[in-house]
Structures are given as C-alpha cells and as structure tokens.
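Supplied in structure tokens, the structure appears directly below.
As you look at this complex, bear in mind that one protein chain is not there, while each of the others sits in place.
Naming follows writing order (A and B), and every chain is counted from residue 1.
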Amino acid sequence: MKQEGILRHAATRLLGLIPTLLVLITIAFFLIRVAPGGPFDSEKALPPEIRANLDAKYHLDEPLLQQYFRYLGQIISGDFGPSFQYKDWSVNELIAQGFPVSATLGGLAMLLAFVIGSLVGIAAALRQNSAADYSIMGVAMLGISIPNFVVAPLLILGVAVYAGWLPAGGWDWSWQRMVLPVVTLALPVIAYIARLMRGSMIEVLHSNFIRTARAKGLPERVVIRRHALKPAILPVISYMGPATAALITGSVVIERIYSIPGLGSYFVQGALNRDYTLVMGVVVFYGVVIIVLNFIVDLLYAWLNPRIRYDETQ
Amino acid sequence: MTRWKPIWVFAVACLAGLAACGDRDSDVGGPISRRPEPVEMVLLEDGQPDRAVLADQQVVRRGNGEEPATLDPHLAIGVPAAHILRDLFEGLTSESADGDVIPGVALRWNISRDARTYTFYLRRDLTWSNGDPLKAEDFVYSLRRAADPATAANAARMLLPILNAREVLAGELPVEELGVSLLDEYSLQITLTGPTPYFLGLLTNPIAYPVNRRNIEEFGEQFSRPGNLVSNGAYVLSDWVPRVEVVLEKNPAFREADRTIVERVHYYPVEDHSTEVKAFRAGEIDWTNEVPNNQFRWLQKNYPDELVVSPWMGSYFLGFNLTREPFIDNPSLRMALVLAIDRQILADKVAQFGEQPSFSLVPPGMDGYVPFVPEYADWTQEERNHEARRLFEQAGYSEERPLRVEIRYNTSENHKKMALAVASMWKQVLGVNTTLVNEEFRVFLQNREQKVVTQVFRAGWVSDYNDPYSFLELFRTGHGRNDYGYSNSTFDALLDEIGTERVRARRERLMFEAERVLMIDNVIVPIYTYVTKRLVSRQLRGWQNNVMDHHQTRHMFKLRLRGDPAAEPAAPEQPDEPVSAEEPPQAAAEEPAPEGEPEGQEP
Partner (left out) sequence: MSKPVLRVQDLAVTFTSTTGGLLQRRERQIRAVDGISFELNAGETLGIVGESGCGKSTLARAILGLISPNRGRVQWMGEDLTGLDEEALRQKRKQLQIVFQDPVASLDPRMTAGDIIAEPLWTFYPHMERLQVEERTRGMMKMVGLLPNQINRYPHEFSGGQCQRIGIARALALNPRLLICDEPVSALDVSIQAQIINLLRTLQRKLGLALIFIAHDLSVVRHISNRVLVMYMGQAMEVSAKADLYRRPLHPYSNALMKSVPIPDPELARRVRAESWLTGDMPSPFQRPRGCIFHNRCPYRINRCEADVPALRRMESGDWVACHRAEELDLSI
C-alpha cells in the first residue's frame, strides 16, 4: 500500500515536470534573446554580408516566435542544436562531455561533505559548548566564510607548486587531479552540513523521545544511531537536494581555477557569448537535474519520516 | 582542552595564512633555487640545434587561453584556435620564427604591375596528411568554400580584397566568380580589387588555409574532429577533448618534417592567468599564454629569465562619442582631455607591464611604418597640463562650471583601474567630475555602436594583419566599428587613396597623413600600446618575439637539462641535418606583411 503511494506520488511528480520545464524553456528562451547584443558581436565588426550569412545559417533571421517553435520542436526530439560558439560540437555533445566531469566532482564532494560534515557536526553536538565544540564550529565558520576563489589558489600554491604532490590543474579523470577540486568544492559544504547537523542533532538530543530512549537503558551510541540520527539528518537531507544540484552542475570558479572541463563554465560562457543554444541547453538540463534531485529528496524524506509516508497514502 | 589544541592551532594558522596572502598568492620564496638549468644551446651551421643539446622528449606543452571555438580553419575565430591552426595547416605563404612572410605551399609568386594579380607557383610533390597530393585546385576549392555564404565564415571579411568577394559573400554572385582561378595543376591566380600590400600576409591566416575536399565530403561538419581531420601543416590533430587539451603529433608528410624537432604539442585551454602561472611554476606547462597583470613585479624578480615581454600590434585608447554633448563640435575640450593625462604614469603604474605610452593611434613597429607624433609629445606634462587648462577654459569650462563626463568600459579589473586613473588625472588637472560606468561586454559593444548614451568609452584595437591601414579604416565614415561617429571627408578621401596606391613609400605617406588628420581632430585619447607577456621555459628555444605574437611550434625545440644523465654519455654527433636546398627565388619582391589576429576585445 505504502509502496503504491510512493509510486503514484513519483508518477505525478514526473508528470508535473513537463509544464515546469515548458515554462522554464519559454522564460529562458525569451530572456536570453532580450539581452543586448548577439552571438556574433565582437569588437571586430562584421560586414553586413557576412552577418546575414551567419544569421541565415543559424535561423536568426526568422521571426522570434518561429525560432521559438523551431527550438521547441528540436528539444522534443532531444536535440539541443549546435553551439554557436563551439562550432565543432553540438550542445548535446558538450553537455555529455561536461556533465560527467561536474557530476563526478560534485558527487564526490557531496559525499565527502556529507560524511565528514555529519560526523563533525555530530561530534560537536555530543560535546555541546565544550572547547572542542567551539573549535569545530569556529573552523566551520571559517570554511563557510572563506570563498573558494581564495581557498583554491592557496591549495594549488601549497600542494601543487611548493610541495609538488598533486597537479596544479587540468583534467584526465585521474584521482590526483580530482583531489584539490573535490576538496575545494566540499569545504564550504562540509562546514555548512556540520553546522546544520550540530544544530539539528542538539535539538533532537534534547527531545523527549531521546530522553525516553536513554531511560530505556539503551547505550548512548544506540540512542544516537537508532533514534537521533534519522530525525537529525532531515534538515541536512533537505539542504542536500539543491546543494547537490548546484555541485554536480559545476562551479565556474572551480572550473576556471583548476582548468576543469565541467558544465559550469558552459553556462557562464554561453551567457556571455550569447550562445543561445548552449545557454538554453544548459538551463534546461539544470532544470531537469534540480527537479530530479528534489524528487529524490522527497523520496528520502518519505523513507525517513513515516508521518509523511502515511499522509501520502491518504 | 589540551586535546583540542591542534584545532586551535589550525584555525589560527588558517587565519594567519589568509591575512598574509591577500589577493596575491605570489609571496614565499618557493622552489626557485631548485629549478633545473638547461644546457647551453649549440647551433649547427644550418641554423638547426646540435642534437647533443636536445632533450630526449621533444614534447611542448603550451597554455592557450580559451578553448578554441573550432578547428575548421575557415570558421575559426579567436587567437587560441589560430595558434593551433598555424601548426596544423600551411597556406600559400607562411611565417618565419620572427614573423616575416616566407614561402609556404607556394614556392614562389609573381605580382602584376598593377599589384592586382598574384600568380602562385606551388611546390610539387606535397601531400596531405592522408597521402593525397596537395595541388592548386585544393586552394581554389578552399578559398571558394571560405567565401561561400553557406559556410558563413566570420573571418571571410579578410577575403574582401579578392575580386568579387563581397558579391559572393552577399550571395549576389556564385562562388565560381570569386577572383581565384586555376592555371594548371600547380599554379593559381588570385585577382584583387585593388593593391593590397598586406595580401601575402593575409594568406598566412587560417581563412586562407587549404582544406581537404575529400575529407569534408566524407565527414561533413565533423571533419575537424580528431581522427577525421586531414591537414597539410607540420602537425596533425591527434586528440581533442574540449576544455581539456588539443594534442598535435608531428606530421611525417610535412615538407619540412625532417627539420621539425618537436614531436608532440599539447595545447591546454587555461582561462585563468593565475592558474596558468601556477601550472608553469609546477612544471606542467612550458609556455603560458598570458600572465596576470598584478604579478608583474614578482615575476620580474623571481622569473627574470622566463618572463618574456614583447611589443604587440595593438593600441589601448579611449574614444569620444562625437555625435553627442559635450564632445560634438568641441575640439578644444577633446584636446584638453587628451593633454591632461600623464601617459608615462598610466603605462608604468597602471598597466605595469612595460607597455609603451602612446601619443597616436598606430603602434610602432608595424611593417616599417613610423606613426605620426603630435607636437605635445615632446612637451613636459606640466606644459601639457597648462595647455589643457587653457583649452578647457576656451571650451567654456572652469572651476565654477566644471565638466561632468562619463567613462564607460566593459567590466574588467584592468579597465576599471585605467578609467579610475584617467578620471583622477582629469579631476586633478581640470577639475572634471568623472563617473565610471561598467557594462557586460556585449551590452557595452551595443551601447558603443548606438552612440546614444556613450560619452567617453574604452576602445582599443589589435590588428588583423601587419598593416597600419587596419587601424585607420576603423575611422572611415560608416565603418561598422566607427563608434566615435567620426566623419571627415578629407580623412575618407585619404583612405580611398591608400586603397589604390601601390607604391610603398607613397602609401606610407598617405597613411601618415591620414593618421595626422585623425589625431588633430582628437577623436581618441591614446594611452599605450600593447605588449605580449608570458612565461617560457628556458628549455624551450627556437621561437622569436614578433609583433604579431605568432609562434609556430615547428620552429621550436627543447634543450636538455643540465645533469640530465642521458646528456653526458650518449651524444652521437649527427650533424647531417639536410640543409633546405630550396630557397625562395623571388619571395620578397613585394614586402611581406603577415597577418594578425582577430579579436581585439578584452585583452
């Protein structure tokens, strides 16, 4: 019964994705077109003949609505079209190349952040208001407040340039090149999760049913594991949905500083270059990723919280 | 409490580290002293290096700025793609290490008396990397493809000197009408609309490279992918992972393969200058595309042998919008603003990289041209300020009635610094109140073009080819990039004359005269001329500075390191390098004029 409820819930949510995406596509399409300048503007002016040829080649000479419906037609067949900027590649290819990189880095960073952040947060919560707690939270505060464009160069300088342990940047799918970007990506998230986890753990530990669990005579580690962990992790889970989406879709700063071929730069470069198809492709792709991740978070929530599960079957 | 001491120590160390580093990550000594030394270079009589001094691994790793947009030579735009394409392809003409135009696929050429017809005679027995013979018809096919409206090549504007190119691009004439004709298997003729002294230089540009017809017909739009691309240059495309690297391998079929020493080139798209420098310092690249502006002094001190700064054919200046208040019909005011800035300080303290203060439009060193120098260039800044104040008052402004003006620039730290410095000089000398406005690049370009909201704006130009005309033509009435709204019939007439003049000395005089007219009209505030700046490993030799900043890998080689164990024992002397017998009989009949790079934007 409960399984059915979840499935039905899933199906509804997935259907709801279509209008959301349509709205997203429409807004994004017209928004990027409203932006001043076009994909072929540069400080070197193009002779009008060449400009006309380019516009014709990319259908920019058609009325905007016609372009819109042409684009919708393309998307329905799963084709994001050719990139205006990276002419040798289609947007599908660029995303197919960039996303695995960003997803790997972001996924690893999130995993690292989740494990370390949760452990640190729990450790701090169990020693609430001790020197250890203040130290951990102090460091976490630093982690949140130091921007990654400061951390990343420091890491490169220390680990790559002076120590020579790891490469300074670049990408070849080897773990050596993943370490620094993953750590840089994870640091603020570790800090954030640690604070979140500490806060919610402290709150849960003060709740009545934990007092009950202790009174039952459970060893403290069982109290934490069996009773406190799940409710304490709920805020972390709901934070992780959008945070994971942000991480796995790539970070422009990280990609620039570590020279990583992820998805993030395509979005920014695409927007700056008015590479309409690339921007649209990445936006739609982001949209799908975010919707899917929120959906996963929903399912996790249902799994962690029987009250929600119950309500859904009503 | 004691248990947690390390955490405190760590936290404090983090803070201290942050405070110490600030935005410059270039402080501590680092591994400078243990940087390995290359051996002394030894050149043989033919100019080739002695094998004994060469490193075993001839692999060059070049930082290359942004990801190349495409490796289709005709569609390519931007400097990064051009760097790679110069290694992959060779046009009718080519360039020596110092940037001179030399014979490429064409062994020699004739230029008609009216300087409008070029006949090229190709080397025989040349082949493509796939073994196909390389013939004159390849060039005819390729030039037509480049001009074909269906190709929609941005860079096709460089073909406009060719007869009927404009009509072909506009779709008014079929591509067959392009002024390019096949004479026989190994010769072709190109007809121009007028004398174009820089035409041989234009031919070194990717837009004029040959592409293999079979290759394109087989793979269509995907012909430029690794594994597909057939090329005729010193290297072939071996691998390309977007935004990771482009790898080229030596092309054994290249006509000078036996004189090409570097076996493999990696081009890394490193967008961030600091990252690039760090990769260089970590020994991961041999050649950076750039260095960050704020690290000049540190690099000068710590990497004096590696830091290479060289003049570039670009100018940095501010433009006046002549179609709007306060600059319309107000030459005194413009002159006052031009005079009131101290270019020496701007170049030394703001630009900081050895840029030369400039008093004119055309940078020095362009194909022998000596730019116009206004009278005030010889004055002291004090004298200039004095004159500026006089003109300022003459224009009707004073302490009581100060000028309010706006400098607009595209968002960038460097442009901002420059605009701030200029604004403060105007304030100090003339009491001008300046507002700074920054805009995203394309918004900025559009505003410039529309000439409605702009007053003073950042401008600048890096030439397409080694000819002053490319700077001057920007100011022609109705030119697509004439964002100044400048229109002077004398100036336009001079440009027309330059277009038809085939005697070099007379043409230069006309250009000088045009520049003089322009500078007297005070359309721009000249500031400085560009330099290229990069780090190059001391192991990497064979390249030379040139104003175009063109550096083909085939001219380069890598020296052995001192103490490299392989260096001492085995040094099998093999001085039997074949001396290139074929010398160009009449190459330099007309002055060579290598091309330049597209993209003057956002240096």
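Heads up, the rule we're going with is that a contact is a pair of C-beta atoms (placed from the backbone, for glycine too) under 8 Å apart; a residue touches a chain by one contact, two chains touch by 3 or more.
Only a predicted model underlies this, so the values are computations on that prediction, with no experimental measurement involved.
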item: Shown chains that the omitted chain touches within the full complex; value: A
item: Which residue of A:I75, A:A213 or A:I290 touches the chain not shown here; value: A:A213
item: Residue of A:Y134, A:F149, A:Y162 or A:Y239 touching the missing chain in the full complex; value: A:Y134
item: Footprint left on chain A by the chain that the document does not show; value: 129, 134, 207-209, 211-220, 222, 226-227, 230-231, 304-307, 310
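One rule holds for everything that comes next: only the chains that are shown with their structure count from here on.
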item: List of chain B residues in touch with chain A within their complex; value: 1, 3-4, 7-8, 10-11, 14-15, 17-18, 21, 25, 28, 30-31, 67, 69-72, 75, 77, 149-154, 156-157, 160, 166, 169-171, 221-222, 224-225, 241-245, 268-272, 274-275, 278-279, 281-282, 284, 440-443, 445-447, 449, 460-461, 464, 479-481, 598-602
item: Residue ranges of chain A in contact with chain B within the complex; value: 35-38, 40-50, 52-54, 56-57, 85-89, 94, 97-98, 131-132, 135-136, 138-139, 142, 146, 150, 153-154, 156-157, 160-162, 164, 167-172, 256-261, 265, 272, 274
